[in-house]
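With one protein chain withheld, the remaining protein chains of the complex are depicted in position.
Which chain is which? They are A, B and C, in the order written, and residues in each are numbered from 1.
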Amino acid sequence: MKRLNPYLTGGITPDWIDYLLAFQAAGADAVEIGLPFSDPMLDGATIQQASDQALRLGASVASILTDLAAARSRICIPLIAMTYANLVFRGDPFTTGPATATGPEADPEAGSGPEAGRSLGAGSGPEAFCRRLAEAGITGLIVPDVPVDEADRLEAAATAAGIDLVLLAAPVTPPDRLAEIGRRSRGFIYAVSVMDTTGERDALATTAAPLAARLKAVTDLPVLLGFGISTPAQAATAARAGDGVVIGAALMRRVLDGATPDDLRAEVAAFRAALDQVDQEVPAATAHAEISGHRR
Amino acid sequence: MKRLNPYLTGGITPDWIDYLLAFQAAGADAVEIGLPFSDPMLDGATIQQASDQALRLGASVASILTDLAAARSRICIPLIAMTYANLVFRGDPFTTGPATATGPEADPEAGSGPEAGRSLGAGSGPEAFCRRLAEAGITGLIVPDVPVDEADRLEAAATAAGIDLVLLAAPVTPPDRLAEIGRRSRGFIYAVSVMDTTGERDALATTAAPLAARLKAVTDLPVLLGFGISTPAQAATAARAGDGVVIGAALMRRVLDGATPDDLRAEVAAFRAALDQVDQEVPAATAHAEISGHRR
Amino acid sequence: GRFGEFGGRYVPESLVPACAALEAAFRDAWSDTAFRERLAHLRTTYAGRPTALTAAERLSAELGVTLLLKREDLAHTGSHKINNVLGQALLAQRMGKTRLIAETGAGQHGVATATAAALFGMRATVYMGERDIARQRLNVFRMELLGAEVIPVTSGSRTLKDATNEAMRAWVAAVDEAHFCLGSVGGPHPYPWLVRELQRVIGEEARAQTPVIPDVVVACVGGGSNAAGTFAGFVDTPARLIGVEAAGGAAMTNGTPGVVHGYRSLVLQDAAGQVLEAESIAAGLDYPGVGPEHAHLGTTGRAEYRTVTDDEVLDAVRRLARSEGIICALESAHAVAWVLRAAGTPDLPTGSTVLLTLSGRGDKDMATLAGEVR
Partner (left out) sequence: GRFGEFGGRYVPESLVPACAALEAAFRDAWSDTAFRERLAHLRTTYAGRPTALTAAERLSAELGVTLLLKREDLAHTGSHKINNVLGQALLAQRMGKTRLIAETGAGQHGVATATAAALFGMRATVYMGERDIARQRLNVFRMELLGAEVIPVTSGSRTLKDATNEAMRAWVAAVDEAHFCLGSVGGPHPYPWLVRELQRVIGEEARAQTPVIPDVVVACVGGGSNAAGTFAGFVDTPARLIGVEAAGGAAMTNGTPGVVHGYRSLVLQDAAGQVLEAESIAAGLDYPGVGPEHAHLGTTGRAEYRTVTDDEVLDAVRRLARSEGIICALESAHAVAWVLRAAGTPDLPTGSTVLLTLSGRGDKDMATLAGEVR
């Protein structure tokens, strides 16, 4: 079955959990929750704007996880966090040099003593980060600016916390590296279908299908295509090349424009229908078995 | 008798000859006629403004000499031209290099052929300039930017035309040079009483009397003090040190401000009275005999 | 690319091959005599190197120290940035790239990039924050005159931080034909190393020009490229190394470990890990991060970092101008301001010899200064 992973910026509106529930109701296989960061290097204008709006509304990793924990009983699909390295490694212990305070602001995430700035101690670093994700019911993690070369410690931390660290592959990724990504990724592989940032496009990039094919050749993990998949028709095309799609900017633009959770449910349902249509084209033998832990 | 030489910018108003006649009526011993130049290096703001106004009204050496010739029968005191080197040497033959035209404007001073620019031929250069002054009834010439070192040719031209080339001396002029100036000047010596441009001052410069005394020690020519002599009282003080004064900016400022020839007659008369007063202080034995040719 | 626990290559997979290729190309070029000779030739015949070392005699006498100024303000385009871009443009040409993408703060790196692009007949696209565009109009016009496209960045703080994000995003989309001509010693590996190597000419020239090893070597630090290049010439000597930050943009002094723009270093960030906007009168120092080598030099104690305020900087510009006839950039004036404050104190005792890198000239800052100084 072709997978549909819609993306939702955590905290984009005060009632953002309603969008999450709408995505679920519309048939999402999993939802990617964006933990907003001030400097989202790989995001285009729409997701940047969504992140900025969430941050302005006071969203933080802590607040988003709290919201998710509160909604836990109503969520029955896997949740995957997507964020940037700085939030993942935040408070990573720092062993040498002068101590500096970041200021006395009382923030639930920071220690409050004078030593809080340079080292947040046991409650910080990728280990604590992954643990906190797991505690909030999240089962996967995508960090686009942590390539496989920089992933060792995060990989270990994720494994220890029972989180799937999903790695990304790009059209320019060379074969040996693609193989390593295939080997080390968990849950699925995120195929960055275009050499560009996130954002809507007029057509699916020509690089999407070849990348998916190359990935399928080196791994048995599901290959989900993301970046620039803007319409159900594009999603269907992408899904034919891989095992599913991530839809981000096309949905977030509508939320930013004021669409309601109901509106978004219809939107996601249209993508679901398109993918289901593709499923019917595909002989059952080539469909992958569901990966344990990704639908519960 | 202490001499009074008021200065008048030629062409400063359309009726500028009336000011000249007023100066004469008020007892001027001679009048200095300024032939206006665009770049009067040694003049302060007032005389610059007077020159600019005259040029704007269309004054030129030719027009001023024409006006003077027309008024000749009414003028019975000596006239001394004061101007800058560029007007004196204008059209000085230029022997080498490419010919260039200054443009076809019909000007009474310029030849009108294509060769007019570089060399104005027989009607140009200091010889012709002095001849033209003499023809207009002018008997003296002051050129502040032709120091004695650059004066040879002009001196010969002036002598040939019967014009007294009046040289200037400054407070900084060294003794040997002062002696040379004393020897070569004709008519009188113009003592630049202050190290500054022309223009009114609150008080007579302290350099005035010492310069006059130094000049009196090296020459028998009359020594007239000029620059910054602004009031009858200052004129009296200056006249005690020398043989008379030149009054320029103080008068031209009044003309620029709109004073009439009658107003100026009163003004010059006040200077005359102050000098006459000084004459009465002076024992007759020390007064110089009148220089021939300077009052007729 | 790694300096102790700092540095690294925290970039999207899309950029990893380009970073790797750049690293390989630079390693190859840097050990190629012909490449180094070509660069040296350009530095001499085009960029005006070696730059002078000027003894600031009047200021030295007033302060009781011997102050020597390394005059990067005399380099072509008016700052040390040309050292870096000439090397990167040569490298880009060697790699077959036809286009340069750059970020810029004060505009000096943008002008240098536009210059190198013109010289090599390449296309240049420069990302610049809207706020910086407003305060550095002169440099915007220079870039455009040189044929570069200047793209205003309206996101975030609208300064160097966001211009850097945008430049990296643009690189993702043009990685085949474009070289990302990064302006400072930040960014993913190999940039911090590559830029330091290209800037070490400052320190090496200065060391050859100074009769004795100075007691103190000082330079301003935003991202830190002029300081890194200067320090490189003296890191193996007993000279104290001092980097001077803007009080409002002092990642070394007030930052905590973090990852931005592809590298791990000290970063100005709030308690939740969001990167803060720097705030300095010098557009070139309005940057919340700092090169990873500085983080390493600072945490190991080999270099020390100080901060000065905008007011001290304005005073320093004026004082250097009136004492020595040199109008330096607001950025460079940070180093001068520290010397003015520290001279005669235990931090810079009377009698010390100080080598100070004057990273650039102040022409670009006249509009800012006209509003602030008098």
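Methods note: a contact is a pair of C-beta atoms (placed from the backbone, for glycine too) under 8 Å apart; a residue touches a chain by one contact, two chains touch by 3 or more.
Note that the structure is predicted; figures quoted are calculated from it, not measured.
Every visible chain touched by the undisplayed chain in the complete complex is listed here: B, C. Between the chain not shown and the residues B:A50, B:I138 or B:A170, the one that touches is B:A170. Across B:Y7, B:F23 or B:Y84, the single residue that touches the chain missing here is B:Y84.
The chain omitted from view is touched by exactly one of C:R2, C:R99 or C:R318, namely C:R318.
The residue from C:M128, C:V175, C:M252 or C:I327 that touches the chain not shown here is C:I327.
Contact between subunit C and the absent chain runs through residues 44-48, 51-55, 58, 71, 74-76, 78, 114-119, 121, 138, 141-142, 144-147, 317-318, 321-327, 362-364, 366, 369-370, 373-374.
If you put the missing chain back, the residues of subunit B touching it would be 37-45, 48, 52, 55, 60-62, 84-87, 89-92, 94-98, 100, 102-103, 105, 107, 109-110, 116-118, 144-150, 167-174, 177, 181, 192, 195-197.
The rule is simple: only the chains that are shown with their structure count from here on.
One finds 35 Å separating the Cα centroids of subunit A and subunit C. With each centre defined as the average position of its C-alpha atoms, the distance from subunit A to subunit B rounds to 94 Å. Distance from the subunit B centre to the subunit C centre is 65 Å, each centre being the mean of its Cα atoms.
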